[in-house]
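Could you have a look at this structure, given as C-alpha cells, before my questions?
Every protein chain of the complex appears in place save one, which is left out.
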C-alpha cells in the first residue's frame, strides 16, 4: 500500500506515522501542506502534532491548507483517510468527520497509556480486532474532549460509527476511564461512508513491544488488508 | 557602509550621556569600566555601554565561575565537542553523536512561572539544534519552597504547564527529571531544563562567523522589546527594586520554534551556511560578537536591517532584545537567497543584516551611521574573572556537626512513619508532573519517567540512550563537596539501574551571591566534588550553565549543582526497570546500610530539620557496585533494579513494590544487620540498590 | 478606505460544555466569591482592518467568524465596533 502522510506546519507525529506504515508493510511518503498531489496514493494519514500551534482552535487553521483540498476530494472518492490526534481535530474542523474536540475537562495536557475498547470490529479500520477487545495505547493531548449534539451522537452509536471507546483497566466505560470528558467516552469514530477514521489515541506510538505496546498495529494492518482487497468493508 | 564607519563612533542623538550612576546601573564596577575605556581607547557610547554590560554580566561572562570551570575533567576519546560551544557533543557509536546540555531559567520563572519555564525549554532546544542535532529528549530539574504555600503552588503549577506546553508542541518527549520541595527554595525556584539531540557525527556545525564577506542573517521571529537586559537581570538578586528593573517578559512561541527547528536543520544540510547560533541572553549582541570571537573575525551589522515587531526601537534595544525563536546564521556569500527560500518554505522570515569582516571589530551601524565599534576579543574574552576567597559559614559547620543519635532511636510504630514518609511530596510519585509532558512522541521512549532513568532508542539501531538529572540540595548545603560528588554518583547509579553505561555529564550550578565568601566556598567546593566524581566514573563534563545570585532579600538557596548525565544502553530489549515483576522473585540489597541520618528526608519530615553529616561516599566501591550491577543486567539476570535515594531502603522497597501501577506486588524482607530501625529503614546511605531476580538466578 | 477597530467575541454555545468556565467558577467559589452564579469563558479577538465603510467592516468580520474564527458546531460569536460611542461604553473599566 502507498500511504501519503500530510505534514502541516507544527505536525510532529508525521515521522511516527511514516514509520508505522512501514512497520505494517506499506510504503509511506510525505506531502507538505502547501503542495498538491495525491496521485497514486492508496490512503492518506493526517498525523498528530500542533498544527499552527493549536492557536485559535486545534485544527482550525490547518484545514485551509492547499493539501486539504486534495484530501477532501480523495475522501469523497472513497479513499481511506486516517486522522490521528491533531489530525482528528483537523478532520472535524474540515467537516470530514462530525463533531468537535474541545479542551480536556481537567484543562490539562494528558500523557499516559489509555485503555480503549473496540466497539465495532466490522470496519476497514478495525478488522484486525475483535469487538470488545481492550487495547492499550498512549494518549497525548489537551483538546481531546469529543462533543457533538445528541442527534449526532445517537446517529454515531446507531450506525456503528463509534469504533473506539475510552475504558478503565477492567474494560468498563467508567468515568475514571474517560481521560478527557468526551461525550459517551468516544475515543474514535468513522464517517458514515466508513472510509474516514478519526481517533485521539496514538496507534502510531503502539507499534512495537519495546516502546510499550503493539496494540496500534491492528489499525495499520487493517488498512493494509483492506487495500489488498482482503479486508472487511 | 564601511567608509562612513571609518568616520568613527559619535554619541547618538537622544541617548543618555555616560555617568558613574549609569555605569553602576549597568552592573559594571568602576574597575570594569576602566577596562572598557582601555579596550576602546575612548569613552563608550550608551549603546556600547549596554553591549559591554550584557557581555560582561555573570550570565554571559561567567565572571565568578570561569576560573572554577578549569577544575573539571572535560576530555575523553568519545568527546567530540567539549564546553564552549552551544552544547557538548559525544560520539555514541554507529556514526551517531549526541548533543546535550542543561540550562537554567530560575529568575524569569520566579517572576512569570509559565513563560519563564517555557522560554527556558525553548532556549535549550535551540542550543541543541544549532549544533545540527535533532532534539530527541528533554528532562527538567525543579526546586520549590514547601507546597503548603500558595505562591509556591502557583509557581509549581505554572512552571510545569510552561515546560509541558512548550516541549509538547515542539514534539520532544520528556524522559525524566526531578522535583524537590524545601523551604530552602522559598522565593527562589530552580528551573533547569535539559535537552538531548541526535546527529550524524560528521554533520556537526558550530557557532562561528567564518569567511570574510559572508552574510550575517537574522532568521525566525521578529525582534521586539522583550527581556532587554535579561542577562544582567539574571545576574542580580531579586529585590523590591529589581521588580522595577524587570525587563518586559519574554513570551515563548513553541509553534515558531518547531518551524525554526525544521528550517535550521534543513539550512545546515543545505550547506548554504557556515555557522549558526541561537540569539539567547543578550540576543544579537552575544550571538554576533561570540560568533566573530570564535572565528577570530569581525562583524559589521546594521540594526536598521533587523526585522522588528515594534516601531521606534533604538540600536540599544535591538542589540539587547531577547525576543525568542530567533537565530543568527552566517550564509555563504552568494547563497543568501537560498537561505531565505528555506525559511520562507517554513513560513519564517530571513534578513541579511551585515557581513563578516577581517578587522576583528564588532561594528554596529544604524542606517549606515556607526553607533558601536568594539574589538570583538575583549568584548567576548576580556570580561574580568575573579577568584575569590571562600570561607565556610560557621552556622552550617555547626549544623553539620549536630549529633543526631536521639533521632536514630526507634520511635514507636515505624509503619506509620513509613506511610507518612512516602506521602511526602519529595518521595511521592511525580506523576502529576510528568503526565502533563508528552513522553511518547517520536515513538522511541523505551523507559519513560517514573523509574530511575529514562531511555530512548537510537533510531535504526537496537541501542538506547539513557539520561537522568540528580542533585540533593540538602547534602550540598551541609557538605558542598560531598553533596556534589553524591549527585554525580546517584546519576551514574540511576543509569546503571536501567542498564546503561554512563558516558558524559552536563551540569547546572545554581547558587547564591558569589561575592559572599560563604557562597563562593560552596561554589568552589561543589565544583571540586563534581570533578572528583566525574574522574572516578570516567564521565567528562561537556558543558553546562551557571545561575548565581539565587537569593531573595539576602537569603540564598541551597547550593544546587544539578547533574545531567547520559549513558548508552547496548540492547534496548535488555533494559531493566525499577518495579518488581514477578511473585516469588528474590529480593537483594546491593551495598551496605550505615547509621546515616544526616540531611535525610526523614529528619525534614519528622524533625523539621536539615542537619548532620550527609551520607559517606566511597567512589571506588560505588563504581565497582555499578559495574557489577550493569553486568548482571546486560547478562539478563535481573527482573528489577532501583537505587535507594530519599527515604532510604524502606521507600525504595515500596517504590519497587508498587512501581507497576497496574500490578502492585508486596515484599517480604528479613533484616541482615543490627542497625536500629530508623537508620536501617530511612537512612540514606549511598551505594545501595534494591534488585530482584527469579529464583534460578538467585 | 478607513481603519476600523473591531472586537469579536467567540463564546461556547449555551448548553455545551465549557471546561474553562467551570474551572474558573469553581476557583472563584473556593476564593470565597459566593455570589457568583455563572461563568462562561470565550475569546475576545481584537481586529484592526481597512474597509470602505462601517457596514463593510462589520460584514467582513462576520464573514471571518463564519469561515475561521468560530466553530459552527460549538461556538457563537458577536461583533462589536470599537470606535466613537461604542468604544466609550465597550472600554469603560
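Going by the order they are written in, the chains are A, B and C; count residues from 1 in each one.
Here is the rule we use: a contact is a pair of C-beta atoms (placed from the backbone, for glycine too) under 8 Å apart; a residue touches a chain by one contact, two chains touch by 3 or more.
Every value quoted in this text rests on a predicted model; they were computed, and no experiment measured them.
Visitor: Using the touch definition given at the top, which of the shown chains does the missing chain touch?
Guide: The undisplayed chain, in the complete complex, is in contact with A, B, C.
Visitor: Considering the whole complex, which of B:47, B:192, B:323 or B:380 touches the chain not shown?
Guide: Result: among the candidates, B:323 touches the missing chain.
Visitor: Under the stated touch rule, tell me which residues of chain C contact the chain that is not displayed.
Guide: Touch with the absent chain occurs at residues 1, 3, 7, 9-11, 21, 24, 27-28, 31, 33, 35-51, 58, 60, 64, 67-69, 78-81, 85-86, 88-93.
Visitor: Tell me which stretches of chain A touch the chain missing from the display.
Guide: So the residues of chain A touching the unseen chain are 52-53, 55-56, 61, 64.
Visitor: Can you name the residues of chain B that touch the chain not displayed here?
Guide: Residues of chain B in contact with the hidden chain: 111-112, 114-115, 221, 224-226, 248-251, 253, 255-256, 309-310, 323-324, 347.
Just so it is clear, only the chains that are shown with their structure count from here on.
Visitor: Considering A-B alongside A-C, which chain pair is linked by more C-beta pairs in contact?
Guide: Of the two interfaces, A-C and A-B, more C-beta pairs touch across A-B.
Visitor: What's the distance between the Cα centroids of chain B and chain C, rounded to whole Å?
Guide: Chain centroid spacing, chain B to chain C, equals 41 Å.
Visitor: Whole-Å distance, chain A centre to chain C centre, using C-alpha means?
Guide: 32
Visitor: Just give me the whole-number Å value for how far the CA centre of chain A lies from that of chain B.
Guide: 37
Visitor: Residues of chain B that contact two or more other chains, please.
Guide: Nothing qualifies.
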